[in-house]
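See structure below.
Apart from one protein chain that is not included, each protein chain of the complex appears where it belongs.
Chain IDs A and B follow the sequence of writing; residue 1 opens each chain.
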Amino acid sequence: MCRKNMGIIALLTDFGLNDNFVGVMKGVIWSINPEAKVVDLSHQIEQHDVKEAALLLKSSYRYFARGTIFLVVVDPGVGTERKSIVVETEKYLFVAPDNGVLSFLIEKDIKRIIQITNEKYFLKPVSHTFHGRDIFAPVAAHLSRGESIEKFGPAMKKMEKIEFSLPQVENGRLVGEIIYVDRFGNLITNIDQATFLRFVKDKKFQIFVRKRKISKISSSYQEGAGGIPIAIFGSFDNLEISLYRDDASQCLNLHKGSKVYIEKAQGQN
Amino acid sequence: MCRKNMGIIALLTDFGLNDNFVGVMKGVIWSINPEAKVVDLSHQIEQHDVKEAALLLKSSYRYFARGTIFLVVVDPGVGTERKSIVVETEKYLFVAPDNGVLSFLIEKDIKRIIQITNEKYFLKPVSHTFHGRDIFAPVAAHLSRGESIEKFGPAMKKMEKIEFSLPQVENGRLVGEIIYVDRFGNLITNIDQATFLRFVKDKKFQIFVRKRKISKISSSYQEGAGGIPIAIFGSFDNLEISLYRDDASQCLNLHKGSKVYIEKAQGQN
Partner (left out) sequence: MCRKNMGIIALLTDFGLNDNFVGVMKGVIWSINPEAKVVDLSHQIEQHDVKEAALLLKSSYRYFARGTIFLVVVDPGVGTERKSIVVETEKYLFVAPDNGVLSFLIEKDIKRIIQITNEKYFLKPVSHTFHGRDIFAPVAAHLSRGESIEKFGPAMKKMEKIEFSLPQVENGRLVGEIIYVDRFGNLITNIDQATFLRFVKDKKFQIFVRKRKISKISSSYQEGAGGIPIAIFGSFDNLEISLYRDDASQCLNLHKGSKVYIEKAQGQN
């Protein structure tokens, strides 16, 4: 990466906003680099839900400026032997515990993985419970000042991976599932647009969720006026099931993990 | 407007803070103008509640520096034919969907209304579901860099309006209603101080809410010590009904839409 340092640090944690955890991390960052720009991606990740953090980061990071440092602290293994890492891609840096939260990064995009071991950059004494404050925030702050990545520790070949559920073709149907529910109750599936098009081609199709059937892709939420569930490719670039001005999750009783089936109509094109 | 550009962008949305919507908008803003200062007015507007957004913005904007750009995304019509606009007043710029959310602006304060049509400023492809990211954030960011307003599209004569409930005199009583409940349970009515004084003049009066009667205007919440409901002109500059250290909404069972009646006492002055 030709680092064009913008000094932007984007935070993603499961700390919530009630406690002082996030504020203290920002205090630490600014005490090391008063010029850093800090932005909150979200702090409301479900506690310890590494997969949800990965999903949100995956659908967010490409909207940020080259050089942005993503600081991810969803860290159920804090205080154990799990490693801490910096991952460098062509455009970005990621600072996180090595627990799979960066699994969404594509192999060929990764330039370097560094294990964070250099205690020179840590706040001391390092607590057993809050590496966000004592390790990750200081490391991100020093990176934002332009410190070289190799200074933080030795290179690693691989990082931890977690498996994401992917849509599967079973008995001629494309079977996906709901992987996220947003504030509006929109149901985001794991079926991305490319996979959908590859399966459906130019045929007619039907989407089944619980007892509902949807036969087209809409181009605005408002097409669901009157309480009809719609399917739309939303901001995650994945297929969403939505109700206009209503909470699809509540009204249709669909949740994370609920299945979605796509069938091609018979004898048509 | 003699634009003294401060580069401040104030965000008001119904996106909440759980999802990545707000963080991504900030990512977009800073990738266009790394010098922009971004402030959150609120992201907890009730979903799709254009009227509540208008109310909060109305009672907030004058506390911001000249040149502040207000970026409002409460947008139930996203993906439909509803327009996107920039409104210029003497001191401020407002970027919003044309759905009435700026109705509180007074005709004579408005210098220009521009319809946002110039796709040059959009993120592409423009999604059907997230114009906050693809249209409104980039436009606000370019404005904060000093881009001229007329570059974003053609002038419009009028924008959409929504009606706000106003206090009315009925059978000799001033009838208002509760339009907002804050975190403390304070009940904000639509009766502003000028309307109240014009009605009451120098007479004694009684304020009726549900079965309670209040006969004076207090000058601190603490006057309600002991559990007595008080009336006070609060930070919205409107009449509020409050309980000291208690939630008036819960305890008095009063909510958005509940009526408030003011009677002048007979034969007194």
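Rule of thumb we're sticking to: a contact is a pair of C-beta atoms (placed from the backbone, for glycine too) under 8 Å apart; a residue touches a chain by one contact, two chains touch by 3 or more.
Given the structure is predicted, the values throughout are model-derived calculations rather than measurements.
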Residue of B:R198, B:K216 or B:R245 in touch with the missing chain, whole complex considered: B:R245
Candidates A:S31, A:T117 or A:S148 - the one touching the absent chain: A:S31
Residues from chain A at the interface with the omitted partner, ascending: 14-24, 26-28, 30-31, 34, 38, 47-48, 76-80, 123, 127-130, 133
For chain B, residues in touch with the removed chain: 6, 8, 10, 12, 17, 37, 39-44, 56, 59-60, 63-65, 68, 182-184, 218-222, 232-235, 240, 244-245
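One rule holds for everything that comes next: only the chains that are shown with their structure count from here on.
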Fitting chain A to chain B on CA atoms, where both chains share a sequence, rotation angle to nearest 5 degrees: 120
Centre-of-Cα separation between chain B and chain A, whole angstrom: 32
